[in-house]
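Omission of a single protein chain aside, the complex is shown with its protein chains in their original locations.
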Amino acid sequence: MLDGRSQIRRKIGLRLWLSGGWLLILVLAAVFAPLLSPHGPLEQDLFLGRMPPFWVSGAEPGYYLGTDSLGRDLLARILYGARVALIVALVAGSITALVGSTLGLLAGYLRGWVDVVISRLIDIWMAFPPVLFSILLIAVLGPGLVSIIIAIVVIDWTRFARVVRAEAMAQGAMDYPASAQIAGRTRLSTMIVEILPNVLPTIVVLLTLEMGIAVIVEAILSFVNLSISTDDPTWGGMISEGRTSIHQAWWIMVFPLVTLFLTVLSFSQFGEGLKDRFDPVLR
Amino acid sequence: MSYLKISNLTVNIAGTSARLLRDVSLNVEAGEVHGLVGESGAGKSMIGKAVLGTLPRAIEIVSGAIELDGTDLLKLSPAEHRKRLGQSCALIPQDPLTALNPSRRIGPQITDRLTDILGWDTKHARERAAELLDEVQIPDPQRVLCSYPHELSGGMRQRILIASAFAAEPKLIVADEPTTALDVTVQKQILKLIKDMQQRHNTALLFVTHDLGVVSKICQSLSVLYAGMVVEATDVRSFFREPAHAYSRALLAATPKYTDPEASLTPVPEEVIAAVRAEVEAADQRLRHG
Partner (left out) sequence: MADLYQVENLRLSFPDLTRKPLLGPAPRTEILKDLTFTIPRGEILGIVGGSGSGKSTLGRVLVRLLEPSAGTVRFDGRDITHLAEAELRPLRRRFQMIFQDPMSSLNPRHRIGRLIAAPLRLHGSEDPEKGALEALDQVGLPRSFASRYPHELSGGQRQRVGIARAIALRPDFILADEIVSGLDVSSQAQVLALLEQLVAELGLTLAFISHDLSVIRRLCTRILVLYRGEIVENATTAELYDNPRAAYTRELLDAIPLPDPDQPWI
């Protein structure tokens, strides 16, 4: 019995280590970007435009991943771009999770009129087309990091609210909340002490997924030039710029794209891995 | 001549040495009802699953043979195995609520096997299904064939599953705790029905249950299991008159019997558990070296 289980554990471990490793590298890169990159992210050198990465012949020493059409170092821009991506992921992801989960938990556990109000709100909210909604919001709020974060929270809280509500309802139907009530616990305390820990693994998985989504949303908004100022490096902006010269210099678009892909994938895998690893209830 | 003959069947969790069944042997004659009795985790359902070839992938058969009418099922190719089972075996499952597909009508769920494996035409299969529903005392069979499972009660669904099990005239049916989810009054009707059908069709029945009361009513012989090992195999009369093994005696003494409250519901003594555990260890030793 134990042997089989530990084998499953090991597989989970690998997934957790790979995705966690990539995210750790990214965090370190973002924090130490000034130390790591030999060039500034905005430093232009028009004589060194579209230099290929180091393993292609004709590469310029010191520009490991090559340069874009304005001669800016791609490595530096990706490193600095990670700062924007991670801030958006952490801040927007956490606030979304907090708002959505709180409303979902209240609706799912308390039921009654609280549930009616919150559920209706979710239904109405989800009828808005999200992309249009976000572009509209940015247009009203004006571009910038804070606007992006607000837009993500405002649009995506329903994702948490819906799932957490359903999960809280399922947990509420079990006997242990009733057992807590018999033991003399108040309803609010039952919700926090008994229900929340059982819903938490779901929230963690959703949160990591949401962080990935936040990174993508930020990239999309940068891609359509609605993100922060166009000079500051963002992965979405880089992809957008690279798109025009994909036939002459593939690396300008491919490197930020691969980084984006790996990051989003890592977030979701990290969440699943965490859940499997640290959930005391083996599902 | 036994219809089903299991010899020295040993089953492990795949890729490990964790044993689920230990050297299990048993015989079921044609038309006989054989009970598999034991507590949860004793491996009684596992035997049924091994016979029907529905063991989960994480479980592997290490050694032994499962002979059906003289053919070792474990030596057949997957395609032959499936065909052989489809023609001669069927299952009455435990939970009537989940055993029927909720989004399909009852009719096709009964006739599928007749058309797929026995190659009957749809019209013929449908007539047979109606006959069977009539046989399991379901009123208005034509209407029920066109209903969805959720429109029927639990007892009714269990009747349909019984009808479906007997549909292709199998020689052997595995009944896996078929009445555990039902009220006692419904259980009695369903057991009566199973017994009737079994006698009328002269089907061998492998009856998995934890309830010795049920065994005494429906089985002719039984095997008592503990930790995947057969501790006693005998006919029902001698088992209830004088059980040979200490564990069987303890199990019988623990079984509720309202007519004799003082002598029933006696907790199984720890010495008995210790002794039967030692036997399991010894069996493991034998398996390792033999």
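In this document, chain identifiers A and B correspond to the written order of the chains, with residue numbering beginning at 1 in each.
Please note the rule applied: a residue touches a chain if its C-beta (ideal position, glycine included) is under 8 Å from a C-beta of that chain, and two chains touch if they have at least 3 such contacts.
A quick note: this is a predicted structure, and the numbers were derived from the prediction, not measured.
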* Which of B:14, B:117 or B:268 contacts the chain that the document leaves out -> B:268
* Asked: Looking at the whole complex, which of B:129, B:236 or B:283 touches the chain that is not displayed?
  -> B:236
* Since one chain isn't shown, list which residues of chain B touch it in the complete complex. => 39-40, 183-185, 187-188, 191-192, 195, 210-218, 236-237, 240, 250-252, 254-259, 261-262, 264-268
* Structure fact -> In the full complex, chain A touches the hidden chain through residues 174-176, 178-187, 194, 197-198, 280-282
